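Sharing a structure below in structure tokens format, with a few things to ask.
Just one protein chain is left out here, and the rest sit where they should.
Here is chain A:
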Amino acid sequence: MNTEIQDSQARITKEEGKEGAFEKTWSISFCTHSGKRRSSLKNLKKRSCQTASISTAEKAAQTRKHVDAQVQTEAPVPVSVPPTSLHDDPRLAAFLRRVEAMVIRELNKNWQSHAFDGFEVNWTEQQPTVTCLHTLGYPPAQGQGLHVTSVSWNTTGSVVACAYGRLDDGDWSTLKSFVCAWNLDRRGLNPRQPSAVVEVPSAVMCLAFHPTQPSHVAGGLYSGEVLVWDVSNPEDPLLWRTGLTDDTHTDPVYQVVWLPEPRHSHRFQVLSVATDGKVLLWQGLGAGQLQLTDGFALVVQQLPRNAKLKKPPRGETEVGATAVAFSSFDPRLFVLGTEGGFPLKCSLAAEEAALTRMPSSVPLRAPAQLTFSPHGGPIYSVSCSPFHRNLFLSAGTDGHIHLYSMLQAQPLASLQLSHKYLFAVRWSPVRPLVFAAASGEGDVQLFDLQKSSQKPTVSIKQTQDESPVYCLEFNCQRTQLLAAGDAEGTVKVWQLSTEFTEQGPRETEDLEQLAAEVAT
């Protein structure tokens, strides 16, 4: 009898047991019926089949050897003079014996010689007058009526950046503003088209380029935030920001400065001063956040009482800071200009805790060590002399410039430059006796204390309608350039005449003499 498979049922069952195991066996059992349908269950056969186990093998691939290589430039290590060896001395002594007489003779002759009196050599082309090299502006910002609040040159001296904002707003503003940078070395420089523009949600009050990175710039906003941008990256220029935390300033930030870190002198941190009385030090962390590392708070009760100050309005304990300048000789010493009109001599190493109730993640200290005699109005700018360790200048709304020495509270000299406000004052980086001031009457005034201590040597008219000049900066790399920004939204780059850029032979001594003379 042939068994035909009709009406067959195939049942596929899974063997129990190895749930999840890779090898599974399937058994298929056929139930066959015979064709006659007599007794369906008579010819039942069980058959099973099974797939052969699938062979698997583990293989791994991995590079066995690898080499790590890194390249990094490091700040140059100062070279040290190798220690002397004793074996050299007899020969060295013999050499000195041979040449000493000749050298001393030449030194004496030199001291008495008049051979070179009045002899001067001109290596560069002489520039007799001050000329305006560039007039830079950003039309969308000028269209909004924004002022240039701050200018800054970068570390190579080829890029000038300006910050737009308003200096006469009384209340909070949600004005969108800009930070623009022009690269003066680029061919085809378009004065109305900056090489880099950064849009900022709030008015920018101050700007400072990084001391070693040519494209990093820090700025302080009207809202109290501090931001750091990279102007070489047009898509996403924002590098770090403080955000609006408890630590951030609650008032406009008037000045930012880059300082070397105490232990790693090739890394820098940002110091910001604002009218809420706080001086804060920020460090950029990886996630784009500026972290507060140190801070100071100015409280009226903790100010040194050596100068007579006006009584502060009742209830106010904070002293608003509007300007800061660091000494070039002592990196921890700085001068703060205040709203009360009196400069303060401060130190980063001050230890006394500040009596302030302002919240802060880092304990705030009171930095003031000496209070100087005040101006007639708030101070807008201070500048420490790069050639004399004790001299600094301050400019205020009373139109006067005061020359102070760190050693005494009374100013050494007081010059009236303007009948309106003075917004900025800067010492020249090459001539010890020269400084420049920006006035509310639209002039940039250059003073040469060697020529005259009463009136400016040169007064450059920057604006035609007497709108104020708000900021100015000397270019430390190209010392004949001076940038000044005004209320019309223009930045003018002035080329100074040779008399302002070439140092005479004895100027540093003359400056010291002046400081000593006036002090007595």
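Methods note: a residue touches a chain if its C-beta (ideal position, glycine included) is under 8 Å from a C-beta of that chain, and two chains touch if they have at least 3 such contacts; residues count from 1.
Here is the rule we go by: contacts and distances are computed from a predicted model.
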Protein name as given in UniProt for the chain not displayed, "3-methyl-2-oxobutanoate dehydrogenase (2-methylpropanoyl-transferring)", "Dynein light chain roadblock-type 2", "Transcription initiation factor TFIID subunit 6" or "Transmembrane channel-like protein": "Dynein light chain roadblock-type 2"
Pick from A:Arg98, A:Arg263, A:Arg305 or A:Arg357: which residue touches the chain that isn't shown? A:Arg98
Which of these touches the unseen chain: A:Gln50, A:Asn110 or A:Asn233? A:Asn110
Residue-wise, where is chain A in contact with the chain that is not depicted? 78-82, 84, 86, 88-93, 95-108, 110-113, 116-117, 503, 505-506
